[in-house]
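Missing here: one protein chain of the complex. Every other protein chain is in place.
Chains: A and B, in written order; residue numbering restarts at 1 for each.
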Amino acid sequence: MHPAPSVIIFTTCSGLGFGLLFFLGLGQPAVTGFVAFVFYAIAYALAVGGLLASTFHLGHPERAWKAFSQWRSSWLSREGWCAVTALIVMGLYALGAVFMGSHWAVLGWVGALLSLATVFTTSMIYTQLKTVPRWNMNLTPAMFLSFSLAGGALLAGAEALAPWLLVLAGAVQLAYWAKGDGAFARSGTNLGTATGLGDRGAVRAFEPPHTGTNYLLREFVHVVGRKHAQKLRVISFGLAFVLPLLLILIPVSGVAIKHIFALLAVLSHLTGAVVSRWLFFAQAEHVVGLYYGKR
Amino acid sequence: MTIQQPKIDTSPKVSDEVRRTTCYMCACRCGINVHMKDGKVAYIEGNRDHPVNKGVLCAKGSAGIMQVNAPSRLRKPLRRVGPRGSGEFREIEWDEAISTAVGWLNELHETAPQKLAFFTGRDQSQSFTSFWAQNFGTPNYAAHGGFCSVNMAAGGIYTMGGAFWEFGQPDWEHTKLFMLFGVAEDHDSNPIKMGLGKIKARGARVIGVNPIRSGYNAVADDWVGITPGTDGLFILSLIHVLMKAGKIDLDYLSRYTNAPVLVNATEGPEKGLFLRDADGKPLVIDRVTGKPTAFDKPGVRPDLSATYEKDGVTHRPVFHLMAEKYLSDDHAPEAIAERCGIPASRIRAIATEIARVAFDEAIELDHEWTDFRGETHSKMIGRPVSFHAMRGISAHANGFQTCRALHVLQILLGTVEVPGGFRFKPPYPKPVEAHPSPHGDRRPGRPLEGPHLGFVRGPEDLLIDDCGTPQRIDKAFTWENPMSAHGLMHMVISNAAAGDPYKIDTLFMYMANMSWNSSMNTKGVMEMLTARNEDGKYTIPRIIYSDAYSSEMVAYADLVLPDTTYLERHDCISLLDRPICEADAAADAIRWPVVEPDRDVRGFQSVLIELANRMNLPGFTNEDGTPKWKDYADYIVNHERKPGIGPLAGFRGENGDKEGRGEVNPDQLNRYIENGGFYVAHIPEGADYYKPWNAAYQDWAVGMGIYDSPQPYLFQLYSEPMRKFQLAAEGHGDRQPPERLRQRIKDTMDPLPIWYETDQQGNEGFTVNALTQRPMAMYHSWGTQNAWLRQLHGRNPLYVPTKLMREHGLQDGDWAKVSSPHGEITVPVMEMAALNDNTVWTWNAIGKRKGAWALQEDAPEATKGFLLNHLIHELLPPKGDGQRWANSDPITGQAAWFDLKVKIEKADPPNDAESQPEFGPIKSPVGTGPKDLAWKVGK
Partner (left out) sequence: MTQLPQSTERKMGLVIDLDTCVGCHACVISCKGWNTENYGAPLSDQDAYGANPSGTFLNRVHSYEVQPAEGHAQLIHFPKSCLHCEDAPCVTVCPTGASYKRVEDGIVLVNESDCIGCGLCAWSCPYGARELDVAEGVMKKCTLCVDRIYNENLPEVDRVPSCVRTCPAGARHFGDLGDPNSNVSKLVAEREGMDLMPEMGTKPVNKYLPPRPKDQIEDQIDILAPLLAPVAEEPKGFLGWLDKTLEKL
């Protein structure tokens, strides 16, 4: 799949933003006033910014509001609902925290749940696609959620939970890669089933239907070299999990240094997550590539 | 919950008006419905009523809208200002263009008409353009047949009075086994696809003989991936097996062919000639009387076996000679299998299947008919095996004989003009005798005495003067290629550049992309077109070119006459020319301006009339000196070739109710337009098979004006005209070939089909066959300027068989250097498994010169696309005898494109990753096309 910057930014940032909102909703940290404002500003910047970025790949962003209509069947529509309600609920909760210094716990829990649900629905947009076997796995929502929680915990400064969540997310990430690499082959879809000619012999794509490119090739066919991908995985894993863990686990004295380390941990995690998400798209092979003899 | 669907209009208005005309996106000439909205072309579909395509339409046809609006359309007459080949022109007015041309041409007409060489390419108005050239007085006229498929056409006419495609077609309704040879998927494209569809629908067998398994061969049930150039060997082997098994139609052979005709078998000047009676009619032994009798005498039962002695001279029937020749073990499958690349068992299996279907599955139609000998037959017997062939077998230097061999196979099986077999389309069948012989006299100020092109009957018809000098610039109808019935367009420029046999003044061409894909040796041709004498003047002093589009050739013209597109013009697809008939109907068609040109361009034929009128050319001028016609439409309606016979056969006579023969009808074009742009005259039932011998057909054809009198004839298994050339080569007769050609004529002009290896001089080390095909969705260079079609084929790899890919360590996308004795190219490769093991090929004419066709210079056609033409020379490599022999069939002069042998080596990608050789850009006289398109003319 084409690793479009808009969807990479969207999924990483909004995942992180909603992760932070999740923790804020649970009162973790139970901040108020200006500090709360900063936390919420960061959370909303990430969540809303991510959502806005996602509209950049739309042909008609001005019609985006229409996307709320199909929540019965469409995960994208459900994501829209979850995101908006999560943002509204958490917005009310934030008003309480910032301006009234109070934490309306039930509202916070609902908001936290909706935030997580948003991340889940986002992940389901990809998970539901049988056409992309690497996405069509339970590990996809697990990965999105664990990333969101780990990143959220880092941002929320949840010192106790963050290391565990990072370890969990790292493990899910490794499992996702391991299982994802064999997903296409396991799916049973190949050029033989795509053409129905498989029982006659070995099928090979000959002349393409057009000698230039087209939407399908631009959107669905992206080849990442194996070595290149391995390197990127190491980088991604190091930045998303190993380095942040080290940064938050290294005992340091002084609030300032601690905050700097925490900031570095967040930035490192974010960068690693972006690389991971790039790989998530770039390595995903859509079955339509089979018709072109490409993956 | 209930589902609410949007309400959509399922009955939108399709168009304001449908204008029906004839397609010209290739040479197939289908009927099209042009849907108009707001006076613009909105959509093009096939015309269901049309005899050729019956509603279907190919990719090219449907893409016509992109052609009519192509940015490559020329806009105004051009006069060259830069050097030739630069593409630098100034736009001029038509007045200046016409007077310039008249200034150049009129002097030639009055003093030395042969100094005009007028050649047209994919011209569909040859009966008109040749008429013009004839009245101009130049012997130098031809169209592109010589480098296209003259072997097929001439082989067919000389053998059975017609060949494939425009001459005839398989009986798609009845055939049960269809075998096609070397068809490049273009000519007759929709009818063949429709026919294949019919055969496939009934599950009948299709056998494809072609080194490349693409297109029609891909759907063939059995594929014979033959070694190029050995089709003749394969066919003669089928003949061998079938004859040996007696699986031939003796009744048919004795009645309708010259198999029983007596041939002089005694050494001397008459050897090999037919025994004839006082009226010149060939004689056969009548089985009833045992006496030699004219072949067409009522009641005669020709004997295939009896010999005849007269005055000590033995005469043997043709069939004896055939038995002698073809029963020889040299033709056994085992003897030729390796050479053809087909296992002997496969050849035998195919022969068996042919025999089984022809004889065990014969069909009978209850149609009574009477033959030319007066005998009435209660049934029509059909042998439902049919064949089709095209350039693949003809574009070899042994192609003429191969085409003859295929026709002989058809005839031996009795499958020509019978139900389920092959059927002629009017005006065919038409034997050699009904065709003119060629004319090449030159008389200043006066017309040629007859048509340029024709069919020689013997050495007496050659166009050479007493010293043996060719009369024509292309050396057609000379000892080098005596039966060059279509001329040799591919030799015109090189001969003119060399001043051999003489110098010319003006080269005038129409729709012929000679500086690119329509020439062998493209680079050489560019050099010839730009070569200068010592005095700095161009060797070919003047070049006039007419085309609708900014093709590569435009840049080499001194004067460019911009033509219209096919939807902006009048045309007629005439029975006098290459009509659109079907096997059971005569048909012709017109084009008419369904849209008016939005540029300052004129239909070429109308421009020719204007030129003729300005020069007062004889056939174009009334006795009082006034012009006969003001434009082409006027000519189409009012010209009469013979009294009552004009370009169009339909709606003749004052009331428009006569067909074939009839007075001029001033309203004729309107009647055609009302009728969908065409006219069909059906052949009556009972006259629709056995046409060469069927009295009812012959009478109908006379009524239609196709013949002046019935012309029944015998199929010429044995070609007496060829024997006459052999006799000359053996030293008999007044007209003698030059010594250097004597042996070759003896060897190649066998009156019975033979196979010979083409000249391999200089091919040492070059062992791989290299071929080209045209993609079905494109037609030569025309497809490239079409925004829709060029997306399908925007570049062309060299397709290389798996075996050669492995041998040379090649992978898809790698580059290879491909060389021939003449040149080399470096091009990208792609593997193809369904391909003869020793053959490479590519799509023809995808590669383009930078700056042509209004494409941007970095278009893939100009950077990745390539031509194989660079590897092919119009001459063979030097033999050391001081002569350069033509790379052509020695009988017809057909360009032997497919004899190309190459060597292939893995190469580094060129520095700029562009196919080699590269040529500098030419300046586009029309700029380049727009960036994006979203074409919708309706609201």
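We take it that a residue touches a chain if its C-beta (ideal position, glycine included) is under 8 Å from a C-beta of that chain, and two chains touch if they have at least 3 such contacts.
Since the structure is predicted, the reported quantities are computational estimates derived from the model, not experimental observations.
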Interface partners of the hidden chain - shown chains only, full complex considered: A, B
Among B:Lys115, B:His187, B:His320 or B:His873, residue touching the chain not depicted: B:His320
Identified contact with the non-displayed chain, of B:Arg75, B:Lys244, B:Arg599 or B:Lys817: B:Lys244
Contact set of chain A toward the excluded chain (per top definition): 1, 57-61, 63-64, 66-70, 72-77, 80, 125, 128-132, 187-189, 191, 193-197, 200-210, 212-216, 218-220, 286-288, 291-292
Touching residues (missing chain, whole complex) on chain B: 1, 3-6, 8-14, 35, 37, 42-46, 48, 53, 55-63, 65, 71, 185, 189-190, 193-194, 196-198, 200-201, 203, 205, 207, 213-223, 225, 241, 243-247, 250-251, 254, 287, 303-305, 319-320, 323-324, 327, 343, 345-346, 348-353, 355-356, 360, 776-777, 785, 787-792, 794, 802, 832-835, 854-856, 858-860, 863, 928-938
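As a working rule, only the chains that are shown with their structure count from here on.
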Length of the line joining the C-alpha centres of chain A and chain B, rounded to whole Å: 64
In the complex, chain B residues that touch chain A: 791-795, 832-833, 860
Residue ranges of chain A in contact with chain B within the complex: 204, 206, 209-212
